[in-house]
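Structure first, commentary second.
Of the protein chains in this complex, all but one are displayed in their positions.
In order of appearance the chains are A, B and C, and numbering begins at 1 in each one.
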Amino acid sequence: MYSFQNDYSQCCHPAILKRLASLGTQAFSGYGTDEICASAADKIRKTVGCPQAAVHFLTGGTQTNMIVIDALLRPWEAVIAADSGHIHVHETGAVEGTGHKVLTARTKDGKLTPSMIEEICRRHTDEHMVRPRMVYLSDSTELGTIYTKAELTAIHELCRRRELYLFLDGARLGAALCAETNDLAFTDLPRLCDVFYIGGTKNGAMLGEAVVIPDPSLFPDFRYQLKHRGGMLAKGFLLGVNFDVLFTDSLYMQLAAQADRMASRLREGLIRLQIPMFVDAPANQLFPVLPNSWVDELQESFTFEVWSPAGPDRTCIRLTTSWATDEAAVDALLTALQKCRETNNREWSFI
Amino acid sequence: MYSFQNDYSQCCHPAILKRLASLGTQAFSGYGTDEICASAADKIRKTVGCPQAAVHFLTGGTQTNMIVIDALLRPWEAVIAADSGHIHVHETGAVEGTGHKVLTARTKDGKLTPSMIEEICRRHTDEHMVRPRMVYLSDSTELGTIYTKAELTAIHELCRRRELYLFLDGARLGAALCAETNDLAFTDLPRLCDVFYIGGTKNGAMLGEAVVIPDPSLFPDFRYQLKHRGGMLAKGFLLGVNFDVLFTDSLYMQLAAQADRMASRLREGLIRLQIPMFVDAPANQLFPVLPNSWVDELQESFTFEVWSPAGPDRTCIRLTTSWATDEAAVDALLTALQKCRETNNREWSFI
Amino acid sequence: MYSFQNDYSQCCHPAILKRLASLGTQAFSGYGTDEICASAADKIRKTVGCPQAAVHFLTGGTQTNMIVIDALLRPWEAVIAADSGHIHVHETGAVEGTGHKVLTARTKDGKLTPSMIEEICRRHTDEHMVRPRMVYLSDSTELGTIYTKAELTAIHELCRRRELYLFLDGARLGAALCAETNDLAFTDLPRLCDVFYIGGTKNGAMLGEAVVIPDPSLFPDFRYQLKHRGGMLAKGFLLGVNFDVLFTDSLYMQLAAQADRMASRLREGLIRLQIPMFVDAPANQLFPVLPNSWVDELQESFTFEVWSPAGPDRTCIRLTTSWATDEAAVDALLTALQKCRETNNREWSFI
Partner (left out) sequence: MYSFQNDYSQCCHPAILKRLASLGTQAFSGYGTDEICASAADKIRKTVGCPQAAVHFLTGGTQTNMIVIDALLRPWEAVIAADSGHIHVHETGAVEGTGHKVLTARTKDGKLTPSMIEEICRRHTDEHMVRPRMVYLSDSTELGTIYTKAELTAIHELCRRRELYLFLDGARLGAALCAETNDLAFTDLPRLCDVFYIGGTKNGAMLGEAVVIPDPSLFPDFRYQLKHRGGMLAKGFLLGVNFDVLFTDSLYMQLAAQADRMASRLREGLIRLQIPMFVDAPANQLFPVLPNSWVDELQESFTFEVWSPAGPDRTCIRLTTSWATDEAAVDALLTALQKCRETNNREWSFI
């Protein structure tokens, strides 16, 4: 069984386990106040080119989103997201659970644009409606698409004008930055975002997300909020270990690049097979649309997510690659698809 | 530097690391739906003697408390705790953050009694006050004390009578169950509690707390609440690994017993040195009261928590042992105390 | 200046003031436990034909919605509403403020259908998404439309099948029940809804909304929730007075009928003038689409709500009638429109 289910199915990159094993019974101070976290934070500050940034380590993405958003918004303030945004669809109302409305814009590709944001602001005119106060976007998005530097800059500028915080969910930031068509760099983010996080869980870490706050005066009490919302890990040094290893010798980018390389190999194969895509996604998630019968066949040897129906007899599936995906898996999948194509040739055609 | 700071300073027991290393790049299904979690849950069900119990794995204690309490209470309902209870003092208002009041009773030793609970119920008579609906207690408590079977049974019976849920915080359950004076067993808990959790973080796990719900119909939607409050770990199988290892060959109890043995060795030494204790604590936390000058001297070679002032020139400190504490550390501490005693003999006496 | 701004611009019907004046310095017990509230509740129970119903009096609509919805939902549960629903658009996130997501369906006329609800339920499949648990609808809706008995019954049946509570916001229930095309009766509601409220504020009361819970065992602790969310009025008997008067000799229905009659007169006039409507609304709100220049002219002598742009040079406005609207006001408005039509005849035509 080959897995294209997601990018968080494996334990972690071996270098992290090795480092954990080296700790032995050494005692560390609790709750992220240890020297490993300090070292990891330093490496991240250097990587993003922002020496004064505050860096905090959390255990998961939903937790991070809910903690960051709730910390910056007042009760009556709302966050703007794409209608496919993780906070809107896949967090079981965690943001609303902290009291805030998520305002959404319809998108085709999971990406917000300045005009969508502007339109939402324009419609919210007075105190009978929530006040939009933050833009949430993910890069890469839930549909595997990415933001260009020009696009993110335009959103950034609108946010300044409209007094909106800009928060970038980087659960799959590595895959975005390593995509072939990407022109954003780690060092652009502190300038363009008020807060962002660098996802570890989906890029080789055992667990952990690193929140970066370029201007720490934005929320000096972050650690209070972290504890208040149940997000402070007793053995915070474990999170430090993950990021300290990932940000040594650019391992973080190497792992993301491997995921993207495997996605590219897969994408090219799908194109060769003339399989249509639901969306043009340059990072580590692909959304091919397949005849239902193919999906059934593939499921015998591969795991992946069935994304959504795409007509009476077709289904959109999600294929995700990770640092742990190898060429053999990709090639096996392409071979299986080739076989489906041949077998079903007469009955079905993509147009 | 010897550490008596707490019981969560070290990475984890080597058996857990070994098991993690054995996973390699094997893919597991996400969010705790994997076979390792299933196996760990089975072992726990056997250990507590409750085949029908639901078992869920969370990452930390504050998170667990807030998620469990909020899931069972309606907005206007409150939870009763000792005034030293973790949820009241040391969780930065996490329970209140989910909307519920914590009602407290003054205790000397961190333990609730039926009469304290009854008194709170009696005072809350109508809809202008919150409705008490749950009792929260920790075993061992934040002061290292433990509940006897008779005490817990009496509270259980009152809870039935008063329609209160009984929730036991077992962050340090192992240390309680292995204490010399303890007469409670794992198998008593499903009968006496509506929910309890078995703490991993403070007993050798890398991370993790196992929530046990003897009657799963009590909250069938636990996984929704887990996700809603940011407590669902993507790589849930990691938590499964921790508990699967800890509940193989009674490792959990062995580690707790080691912590308690070291605490006993320390306790006996303190008694020999005629050092008074703030409270009589039979588990893995000790609260000696020392002259301030001794505290300063000890801090040069040992880490521990300064608990509270205990008069103009004395301080209560907390010494915590863990599975990783060894006799050398205990003996070094006792020797240092002996030296303090000799040096300061003429100036100071405990009476 | 004639007002078509809304239906809550005036103090109240004189009969209510008269009754208030009759109270003198008589003392009543607080918080709605008085005999006037009891009498008003009885009259409402009789009116809706549900002797066992619980009836509670609150001060306003947003408060009522947030209190009822939050009382019935668990933290991870969500409420389904039309995208024009008051709770979604015009309550500044009050429902989200209690922790619950509002799931919306796009509608043209402000009315939910079973298929919209079904579609939302189908999309919410597991614990990574909120659990839909309630349907919120308003009758008449925010767009002045109303539900037929068949429509409400179909929604009711789906709700039973899908285990959804059905909550009807009756802020403008009177206007709905008195509409010419209406076939619902007060007595249908206890059978079809789990909770509904009868709006006083928008139908002649000084203030007040009456929540009706046909099966009181649904939430026995309603008064706790009322107090918990700041909705319990010290002088609850004032709310009782409002509803006791309104439910004496059918005054409630008389006032609503007057509002609807004035709306009908206005509607007929608009039709005569061939003015298009944004939506076909049979109750006390009308949504004509006018050239922008007409809107400017009308604003000199009439107050109304500018609803939304309806093209480059047209605007949709909302005209609301109330128990206090008289024929003179309606006729003045129609005359003014006639004048606009004549003046602007050559430049503009509705097609």
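Operating definition for what follows: a contact is a pair of C-beta atoms (placed from the backbone, for glycine too) under 8 Å apart; a residue touches a chain by one contact, two chains touch by 3 or more.
Note that the structure is a prediction, hence the values are computed from the model and not measured.
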item: Given C:P75, C:G97 or C:P190, the one touching the chain that is not displayed; value: C:G97
item: Touching the absent chain when the full complex is considered, from B:T47, B:Q63 or B:T92; value: B:T92
item: Selected residue (touches chain absent from view) among A:E127, A:E300 or A:E342; value: A:E127
item: Selected residue (touches chain absent from view) among A:K43, A:R229 or A:R318; value: A:R229
item: Chain C, residues in touch with the chain not shown (by the definition above); value: 1, 3, 5-6, 8-11, 17, 20-21, 23-30, 59-63, 66-67, 91-94, 97, 201-202, 206-207, 224, 227-235, 237-238, 303, 324
item: Footprint left on chain B by the chain that the document does not show; value: 75-76, 78, 89-93, 96-102, 127-130
item: Chain A residues that touch the omitted chain in the full complex; value: 31, 70-71, 74-77, 98-99, 127-128, 130-131, 221, 223-229, 232
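As a working rule, only the chains that are shown with their structure count from here on.
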item: Central chain (by mean CA position); value: A
item: Chain A and chain B, separation of their C-alpha mean positions in angstrom; value: 35
item: Chain A-chain C separation of Cα centroids, rounded to whole Å; value: 42
item: Junction residues of chain B - those touching two or more other chains; value: 224, 227-229, 232
